[in-house]
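One structure coming up, written as structure tokens, with questions to follow.
Of the protein chains in this complex, one is absent; all others appear in place.
The block that comes next holds chain A.
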Amino acid sequence: MNDDIHSLIGAYAVDAVSEDERYRFEQHLSACTHCQAELVGLQAVAGSLASASAVTPPPSLRANILQQIGTVRPLPPLVSDHDDEGDDGGPAHDRPAPSPVSVESAPASIEQARERRRRHGVRRFVAAAVAAAAIVVGGLTWHPWTGSAPTQVSASQQVLHASDAQRYVKHLGQTTATVVRSKKLDQSVLVADNMAPPPAGHAYQLWYQTPAGKMVSAGLMPANASGATQTVLLNGAADKATGVGITVEPAGGSTSPTTTPVALFSFST
């Protein structure tokens, strides 16, 4: 089975894998240094295939993109919880890469000193973005653009990479929503791709279903730019839950679901 997954590297490099294969290969990749080294070259080759396909985009596209980035702050670098380097003057890319290019789940690779410098440099962006994006979820304040984000990402990463991670996928039109649960960690994570923004004045709320069939709030999805991948750590205990639901609720959330779920994930299978 391991040989089989190893041989997916070419298909993975050109995105010719199913979602399940992509997930399994990325799991393999995180542990296989051979594939990590090989993938760098294969992805470069894949990118060069399009070198004769260049087409000048319309000027309006440039204007739209530059206008749009003005409203979004770049994500902070991923930093490790436990700083095992301990020096401030090190170079930026000095940690061996645990896995190759992965669009959303790139592991920590930039050390703390850089993070400190970065925070200093982008303070004015933080101020603007936090006002737009901070959402209070039960007792937890979600600040996607501040220092709490790396911790959240890191907790999510732990679930995503847990040895007992189970994965439940739903396709909703252009959206792909995946719940990953680790019973061992007693946590689960929702990964949503291309999730359309909720109706104005509303938010997506996450729910755990209890064995008794009750829906208990697991937090709100942070508002985000369309088209992006969102990774949300659910609030509450995952181990005993029998499923996860997503509903559209008034901004701020509800104490129990008030609408038909847009997605339901059953843990029973």
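Simple rule for what comes next: contacts are C-beta pairs under 8 Å (C-beta built on N, C-alpha and C of every residue); 3 or more make two chains touch, one makes a residue touch a chain; residues count from 1.
Note that in this section contacts and distances are computed from a predicted model.
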Identity of the absent chain, which is to be given by its UniProt protein name, from "DNA ligase (ATP)", "Phospholipid/cholesterol/gamma-HCH transport system permease protein", "Transketolase" or "Sigma-70 family RNA polymerase sigma factor":
"Sigma-70 family RNA polymerase sigma factor"
Where chain A meets the chain that is not shown, the residues are 7-11, 13-18, 21, 37-38, 40-58, 61-62, 64-66, 68-70, 72-78, 90-94, 96-97, 100-101, 103-104, 106, 109-110, 118, 121-122, 124-125, 171, 173-174, 176, 193-194, 225-228
